[in-house]
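One chain of protein is taken out of this complex; the other chains stay put.
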Amino acid sequence: MTSVYCLVVCSCPDEETAGVLAEGLVEGRLAACVNIVSGVRSVYRWQGVLEKSAECLLFAKTRASRQVELQTWLRARHPYELPEIIAIPIQSGLPEYLEWVGTCVTP
Amino acid sequence: MTSVYCLVVCSCPDEETAGVLAEGLVEGRLAACVNIVSGVRSVYRWQGVLEKSAECLLFAKTRASRQVELQTWLRARHPYELPEIIAIPIQSGLPEYLEWVGTCVTP
Partner (left out) sequence: MTSVYCLVVCSCPDEETAGVLAEGLVEGRLAACVNIVSGVRSVYRWQGVLEKSAECLLFAKTRASRQVELQTWLRARHPYELPEIIAIPIQSGLPEYLEWVGTCVTP
């Protein structure tokens, strides 16, 4: 069962890219609010090699019904060949806050 | 279907506020543990204007059955007019750890 609202997590190579993408999501009303967590170290295997990169994480709050649209928007503008874009359900929350998310990101 | 335990995420304006709220939640047995992530940049629209603020994020682990009480406690003490308080389901975890959360935060 999909939640009404969700938290989309996306990793970015640097603060500048994170800032541009975050502002674009809010300006474009695809996310109500985006938190940027910097100074992240990421470990993963890419084309058989263990990679360690400095990254930033975006935490974007949106409607689940707009998540694919948000994802497509991010994908088209992200510098990575294959960006991490995952959606986590928001099970509940402060009603007035979720209402605010709902007015920022129309259905 | 709501999970038994959940992760409540709340944004705060600064480390001091984050520390006071985190300690109050643990002292008051509304959360078993609160992680404070600092140096966060947040982008959102408020009253029609694109805002960019420095914030901290709280990640509080609690029982889903006490989430509304935790939310009400936070709301009453939070300096924001409309704080971000969202609850994410904990699908599963280390049994002993979840048991510990359950003893810290009674049903």
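Going in written order, the chains are labelled A and B, and every chain counts its residues from 1.
Definition applied: contacts are C-beta pairs under 8 Å (C-beta built on N, C-alpha and C of every residue); 3 or more make two chains touch, one makes a residue touch a chain.
Because the structure is predicted, anything quoted here is derived from the model rather than measured.
> By the contact definition given up top, give the residues of chain B that touch the hidden chain.
With respect to the unshown chain, the touching residues of chain B are 1, 5, 7, 15, 18-19, 22-23, 25-27, 32-39, 59, 61, 88-94, 96-98, 100, 104.
> Where does chain A touch the missing chain, residue by residue?
1-3, 6, 9, 11, 37, 39-45, 50, 52, 55, 57, 64, 67-68, 71, 75, 82-89
Everything that follows uses one rule, which is that only the chains that are shown with their structure count from here on.
> Distance-wise, how many Å sit between the C-alpha centres of chain A and chain B, to the nearest whole number?
19
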